[in-house]
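The other protein chains are all here in position, but one chain of the complex has been omitted.
Now for chain A:
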Amino acid sequence: MAVAFDEMNGPGGDLRPAYRELSRWLKETPPDALEYRRQEAELLFRRIGITFAVYGDAEAQERLIPFDVIPRIISAKEWATLEKGLKQRVRALNMFLRDIYHGRDILRANLIPDDLIFQNPVFRPEMNGQSVPHDVYVHIAGIDIVRVDADNFIVLEDNARTPSGVSYMLENREIMMRLFPDLFARHRVAPVERYPDELLAALRSVAPLSASAEPTVALMTPGVYNSAYYEHSFLADKLGIELVEGRDLIVKNDEVFMRTTEGLKRIDVIYRRVDDDFLDPLTFRPDSALGVPGLMSAYAAGNITLANAVGTGIADDKAIYSYMPEIVKFYLGEEPILKNVPTWRCREPKDLSYVLDNLSDLVVKEVHGSGGYGMLIGPAATKATIEAFRDKLKREPQGFIAQPTLALSTCPTCTASGLAPRHVDLRPFVLTGSKHVTIVPGGLTRVALKEGSLVVNSSQGGGTKDTWILDE
């Protein structure tokens, strides 16, 4: 594997311009002062209760995601490219979804095999021919980006269902501004605080026609035991909307109401953080206690907007991912600005045999997996693990894709033995309303805290950093 690109000290150890002030500041600041503020930050996170839950881990039902106080810095020029590329990609995702659930031009053009859509468990036949306001399916997208050198940002994954992490983007900034006002004074960092306003505007803009002039928006959560519950309550608070659970809602005459102390009140838009499967026990999983019976029928009647729409999983599926460059070209007639990671589709015999021959060099992912579970990182795996995976792969090749291990970029990070480079990724959040696609300049930077580790997922020991987009 190639040597990783460090975002502060570029190739050859030259300090990169965006990090000039930070580097100077780090030299001036005694290590124990940094350590003191690191502890202070942790205390703040605990007091505010910014936690997430790890499933199947009774000991630590509520855990803190470690926060690294050294910011990750991106220059204005780099951001401009990223922003353009992200908007382009999300536009294409929305057009693709509209097409898949309507005319299916892309299938007729033979760009994507039919069975990849129709035999895919995340394809929702209920959405066939169903129109959604302004043809927006993915109102909130979290696109995972990695960087391999000074020039290239690469999309690792599209998250078009219920992406989380934006509360960390906002809270990390709050805490950094409280703890490091001096460091902020030496930079011009683009603010992120307008995200909730933009989100609310986007959600209101897609209200159904039958809504009143002042549409009512609510955020739907699976409840306090969900791993992202803190984020749900945080966002509802910032947006000034009700945080509802399935049991708070009731469907009457194909309209959705919430139970309030003053009786039933109609809702027009649901920002739902509940998976498709659990939305409506009458349509999807009958054992779901999280959902609302009849919600899908109100949806079909056009009396409620769900954000994101039902069935968006077909656009962020890892098998579909490999077709994204073709998808962008097909719908927009443009070259994709952001590249994909080269991907081998194990469903194709030629690709499979290559993958089987090179398992120890590749990362193999489950097509429907997420959170870093169920994947093989060839270079880091033992022989036995690789062989076990080989059997799995042979049994069900269509369930997997493979990618080369990328040399993810690194950023300076606080460790037990002082500052050291650690691998990072970036998840910016892209909002789509009736008219605009917008991105708040920033995102969630996740950092793999273990030396050499490439797994940034919070469920597996990753941490977060504040992400600074310089506004020059």
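The rule is simple: a contact is a pair of C-beta atoms (placed from the backbone, for glycine too) under 8 Å apart; a residue touches a chain by one contact, two chains touch by 3 or more; residues count from 1.
Note that contacts and distances are computed from a predicted model.
Trainee: Considering the UniProt annotation of the chain absent from this complex, which name among "Peptide/nickel transport system ATP-binding protein", "Dihydroorotase", "Branched-chain amino acid ABC transporter permease" or "Alpha-E domain-containing protein" applies?
Mentor: "Alpha-E domain-containing protein"
Trainee: Looking at A:A4, A:L156, A:V244 or A:V292, which makes contact with the chain not pictured?
Mentor: Among A:A4, A:L156, A:V244 or A:V292, only A:V244 touches the chain that is not shown.
Trainee: Can you work out which residue in A:D32, A:D151, A:E262 or A:D391 touches the chain that's missing from view?
Mentor: Residue touching the absent chain, from the options given: A:E262.
Trainee: Of the residues A:R24, A:R46 or A:K435, which one touches the chain left out of the display?
Mentor: In the complete complex, the chain left out is touched by residue A:R46.
Trainee: Please identify, in ascending order, the residues of chain A that touch the omitted chain?
Mentor: Residues of chain A in touch with the missing chain: 46-47, 49, 223-224, 229, 233-234, 236-237, 242-245, 247-248, 258-262.
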